[in-house]
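Rather than the whole complex, this shows some of its chains in their spots.
Chain naming follows the written order as A, B, C and D, and within any one chain the residues start at number 1.
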Amino acid sequence: MLEIKNVHKTFGKSEVLKGVNLSISKGDVVVILGPSGSGKTTLLRCINFLERADQGQAVFGNMNVNLKAATKKQIHEVRQKVAFVFQNYNLFNNKTALENVTEGLIIGRKMIKEKAIEIAKKSLDKVGLSDKYNAYPNELSGGQQQRVGIARAIALNPEIILFDEPTSALDPELVGEVLNIMKKIANEGTTMLVVTHEMSFAQDVANRVVFMDEGTVVEEGTPKEIFTQPKEERTQQFLKRVLPKEYIYYI
Amino acid sequence: MQGSFNLEFLVDTFFVALSGVPTALIITIVALIVASPFGFLLALTRINRIPILSQFSRIYVSFVRGTPVIVQIFIIYNSVPLVISSLFSKLHIDKNVYEVNPIWYAFIVFSLNTIAILIEIFRSSLITVSKGQLEAAQSVGLTNVQAYRRIIIPQALVVALPNICTATVNLIKATSLGYAMSLPEITLKAKVAANVGYNYVEAYIDIFLVYLIICSLTEYGFKLFERKLSSYKTTTAKGGQQYA
Amino acid sequence: MEKYFDASYIFKSIPMLLPFLKVTFIVTGLSVMFGTILGFILAMGKIGKGKIARKIANGYTTALRCTPSIVLLFLVYYGVPALLEKFSVQTSNVDKIVFVVITFSLQFGAFMSEVIRSAYESVDKGQFEAAVSVGLSPFQAYRRIVFPQAFVVAIPNFGNSLLELIKEGSLAYTIGLIDVMGKANLIIASNYNAHALEIYLALSIIYWIISIVIEQVFLKFEKGFSKGKQSLKST
Amino acid sequence: SSTDENGTKIRKVKVAFDQSSKPISYIDENGNPTGYDVEVMKLVDKLLPEYEFEYVGTTSDDLLLGVEQGKFQVGVKNAFWTEERTKKFIYPKEFLGLSSTGLVLKKENKEIKSLEDFASAGYTLAPIAANNAQYTVIDEYNQSHPDNKIKLKAGETFSVDVVQWVNEGRVDGGVMIEGPFKKQVEEKNGPYHHLVNDVVYNEFAVIKTWPLFNKKEQEFADAYDQAIKQLQEKKETNELSKKFYGRDLFEVLDQAKK
């Protein structure tokens, strides 16, 4: 479904990604863990061409793209297949919830308006926002905003959704709201690549957990493998620091 | 003042001054319309650090903002006809440059001036729109042009509007210097009227009132427009910044 | 155009113009001084709780923002003596530079009141609260915590207003003040109005250089004072 | 006021002059006031021991208002006589000087000798500052010739360079005083001497110029009359006219308008 090979990315002098490989099958939910600065965000952004990698290949289904030299057309095609959910929502401030969702459909996909609105309403309903169609982002709570962000992504009917810490900008009380929606979508079989610090989500929902550090994938496996028997020392250290006390017994 | 205050003159001249308003407004509007696209494009060259063009617009902005408008007026008024006529004669275009209405000089001066002001306004307002907005637009499949037109510019405009308002008011005020180009606008008309009976104080009170009226109306208009444009922001609670 | 344009006039006139910068600077300096005081008073009116004071301060600012400098200059120059004469105060011995300074102080006061107000409001309310919560008196909290931070915010705006003032000050030539602009016009007159373009170019070079210098100085100030200032947060 | 060594009272008076109107009145390179009008006033001062003149350079706007308001006791600025001004100022009995006023035209238009000719040709005129009496001269002409008006525009002195404008065709003609024209074009080192074969100056009137006295200064104006009469008798004004205007205008005094 999605395969990434040997992604390199340097900012100025610091090499942030040092040859990352990743492969995701259809329907998989893959969680990426890793300390701050390990390159998780950068990896997602390179996949979606929000950042140009210095080197690397990506295979989306039967489409093979060079992450460095992709043409405009290829980028456009990739973005049709891949949706992105931002950490800080990045909703269009000047558009209502509904318009936020239809924008990509009408302008990006050239869909006719009625159709787009229909789809947009459906995906807003799915995330439980049937009563907020006409609210502007600043009239929504953080959790609601993030749910619009998710609705905007799923409305595009992408083959894969990338989530970059979708709950870290939320108040503790709103986190649950968003995680529940994500679980629901995962259960419907959507392929997802999620950067998150929410261990319980990783544990409950992920098929696979990838641990990154300093620009490389250090270890990957099922949640159980990673949480209970991490092989690498760096993974162990990290988990010790991050997992709440209740989990510690795992290790 | 021996000649006591002439109320009748004050009233009559008020309308004389008022008759200069269209000139002032036309210049303002033309300058804004002409300057907007240039200002916007040059602002983009600065944001995206396009070589040469961005340096050019920096120097240009610095010059215009660093020199008095009246000096700019004198320079343009003295040089443009010379340049154009020598250009015409080189190109053998048989056209008299000098048959133009002085308002054309005003258009040139104030458009050039406004371009510089707008470059700064657009530049500073465009950078207030977070990069995430552009990225989000790209990630749902919009092209850059579409993203600017539908997402970035509408938001930047809201930020820019108060500054555009200030620029417009300043522009209207600056047209008062049109007298130096023999432009029959508010100030010159009232001054000519005052000349007959030397009622300068009255004339200047009239000029003051006229500017006060049109500028405050302009400000008010902008406020209304701003409110409409920023409807997506209206519910933002403006935290009272009063200290306890 | 070669017939009329002679670049040597530019270089010849610059040394003749420069000594008159003194007048420009005196006008600017005094107007900044008085205008800043006025600006403070107005800003206090705007920030304070008094409704009437706020209305007056805001009304004053609007009126001055809406008045072209040249109009204000004439109103002050012709209007103030006319008014004072009603109270039999003689102004005929008052130098015209006084009227110029009055005019631009009034105008600069309006600019400054906005600069001060917005700088003051840019300091987060929490800074004041934190200060009183560690036992500073409200006055101490303003003096040691709020004002120093507001000052940093005000610097660039103050710089812009200063530039604006210097440029607008050039209009004092219309009442015959001989500053650089006035001198430029005298030079032109002594050439029987010939070669005005070159003289104005020389003048604009002088103004341009001054503005660049001021801009740089204020950038330095800003950098020097902004220790600990929080970098811009994205909205 | 103070007293001199003889015990007579000396009164200080302010004499305003237009500081940018060479050669009529101006500030020379050393910052000293001079010009025809100013030099005549200096001679007047010498003849009036009870007065001490102080010269104040200013713009013509300020001069008119300042004299009217009493800021200055008298003002000189190549002022013509106009009806409105008599309401605001005292005109003395005796005039100060003469001013040859004419049209600056391109060589090919040298046949235009009068304002009537100029108006009939439908020519454009360079703008004149509204408070300049030349403006009034043209305005008065227009009022007396309602069917044959000149297109009159108000403008700013500094931005209008009549000779250049006429030569390059920006306007067809401009009103000018002979003195400046001579200095600019006819003199060898004049800035527009190279145009001496391209433009002409056609005098259409010789007009008397007057000092303008503040309304309260009748006594001062009378003293001035005494002094200027003596100067004219001694032909000192003729000398100054030659010096500053390059021509003794008093020779054509009989044709002069008020």
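Brief remarks on what is shown
What we mean here is this: a residue touches a chain if its C-beta (ideal position, glycine included) is under 8 Å from a C-beta of that chain, and two chains touch if they have at least 3 such contacts.
Computed from a predicted model, the values in this text were never measured in an experiment.
In this entry, the protein chain formula for the full complex is A x2, B x1, C x1, D x1.
Note that only the chains that are shown with their structure count from here on.
If you take subunit A and subunit C together, the chains in touch with both are B. Highest inter-chain contact count (C-beta pairs) belongs to B-C. In this view the innermost chain, defined by its CA centroid being closest to the centroid of all protein CA atoms, is B.
Measuring from the averaged C-alpha position of subunit B to that of subunit C gives a distance of 20 Å. As a whole-number value, the distance joining the C-alpha centres of subunit C and subunit D reads 37 Å.
Chain centres here are Cα averages; for subunit A and subunit D they lie 84 Å apart. Subunit B has residues 1, 74, 78, 82, 85, 130, 132, 200 in contact with two or more other chains.
Shared interface positions of subunit C, defined as residues touching 2 or more other chains, are 4, 78, 82, 85, 196.
Because contacts link the chains in a way that matches no line, ring, star or complete pattern, their graph is best described as other. Interface of subunit A with subunit B (complex): residues 48-50, 76, 79-80, 82-84, 86, 88, 90-96, 103-104, 107-109, 136-139, 152, 156. Interface residues of subunit B facing subunit C in the complex, by the touch rule stated above, are 1, 5, 62-63, 65-72, 74-75, 78-79, 82-83, 85-86, 128, 130, 132, 169, 173-174, 176-177, 187, 200-201, 204-205, 207-208, 211-212, 215-216, 219, 239, 241-244.
Every residue of subunit C that touches subunit D in the complex is listed here, in rising order: 3-4, 77-78, 81-82, 85, 91-92, 96, 173-176, 178, 185-186, 188-196.
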